[in-house]
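Every protein chain but one is kept in place in this view of the complex.
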Amino acid sequence: MSLPPDERPPGLVLDARLHLLDRQILDVDGVPVCTVDDLEVHGVDGSDRPDGAQPAVVTSLLSGAVLATRVFGGRPPSSRWHRIRWAHVADVGTTVKLGVRGSELDVTWTERWVRDHIITRIPGGSHDPG
Amino acid sequence: MILGDLLDSPVVDPGGARLGFVVDVRFALDGPLDGLLAAPRLHGLLVSPRTGTSFLGYERNGVNAPALLARWFAWRHRGTFLVHWTDVESVTGDAVALRAGFRRFAADLPGTPAQRP
Partner (left out) sequence: MKKVLGLALGILTAIGGFLDIGDLVTNAVVGSRFGLSLAWVVVVGVVGICLFAQMSGRVAAVSGRATFEIIRERLGPRAAGANLSASFLINLLTLTAEVGGIALALQLASSVEPRLWIPVAGLAVWLVIWRTKFSIMENVTGLVGLTLVVFAVAVFLLGPDWGTLADQAFHPSVPANEGHAVYWYYAIALFGAAMTPYEVFFFSSGAVEEKWKVKDLTQSRANVLVGFPLGGILSVAIAACAAIVFLPKGIEVSSLSQIVLPVALAGGKLALAVVIVGIVAATFGAALETSLSSGYTLAQFMGWSWGKFRRPARAARFHLTMIICLLVAVGVLMTSVDPIKITEFSVVFSAIALPLTYLPILVVANDPEYMGTYVNGRVTNAFALVYLVIIVVASVAAIPLMIVTGAGS
């Protein structure tokens, strides 16, 4: 018995595991920022435990699962997640492109830390190769 | 709610019988405008008899190459169906319960593979 086809919703259709999770997030200049580790979904009325009674939308992309939890499973506590609000997303393709610069986001703080404390202290770190 | 909590949850019908597991969640970008794009509205849940990512979505996206792999992966997740979000009664830590009178739909993604992201 074959199932009836769903009516096609207007707008792009995305399946979370197929198209969003583990995808690369690039900033407005095309520089990699982080990966999509999870999604935060809220009801349109603002509730954070929605059920089918009201529509629910993705409000933020979540990133920041540390290496250990990504490899072995489990989830870090919510205070350790970095949020990227959906409002910053400009395009979704094989990567997620943002409309803001990576340096303005919290999630890139380790990159900035390593850059400021280690890389720029080594001669040549701030110069283009050549 | 965090989406990861929903994935791999068991799904039960109104009588409590196990229907399968949530292997994926379908969104449609037709919600209210949020920034540059429409917010992704939670359209439905994809329920499969087994857990685990369907490994590349062969049973949904109409890609049939390489033939042997496509057939094997589609076979593993045969019986996957889509349930509308409006048919979900409650989401608890133990399971997702569906409303009475819920409908099942085919799990295929709309459009041809090349039109999707």
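The first chain written gets the first letter, and so on, giving A and B; residue counts start at 1 in each chain.
To be clear about the criterion, contacts are C-beta pairs under 8 Å (C-beta built on N, C-alpha and C of every residue); 3 or more make two chains touch, one makes a residue touch a chain.
Predicted model only: the values in this text are computed from it and were never measured.
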{"item": "Of B:Leu36, B:Leu69 or B:Ala95, the one touching the omitted chain in the full complex", "value": "B:Leu69"}
{"item": "Touch criterion as defined above, residue of A:Asp22, A:Asp48 or A:Asp91 at the omitted chain", "value": "A:Asp22"}
{"item": "Residues from subunit B at the interface with the omitted partner, ascending", "value": "53, 55-56, 61, 63, 65-69, 112-114, 116-117"}
{"item": "Touch residues of subunit A, complete complex, unshown partner", "value": "17, 21-25, 31-35, 63, 65, 67, 70-73, 94-95, 102, 110-112, 114-115, 118-120, 122, 124-130"}
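Assume only the chains that are shown with their structure count from here on.
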{"item": "Distance from the mean Cα position of subunit B to that of subunit A, given in whole angstrom", "value": "20"}
{"item": "Subunit A-touching residues of subunit B, taken from the complex the two chains share", "value": "1-4, 6-7, 23-32, 34-44, 46, 53-54, 56-57, 60-61, 81-82, 84-91, 99, 103-111, 116-117"}
{"item": "Contacting residues of subunit A [partner subunit B, same complex]", "value": "2-6, 8-21, 38-42, 44, 48-52, 55-59, 62, 75, 78, 85-94, 99"}
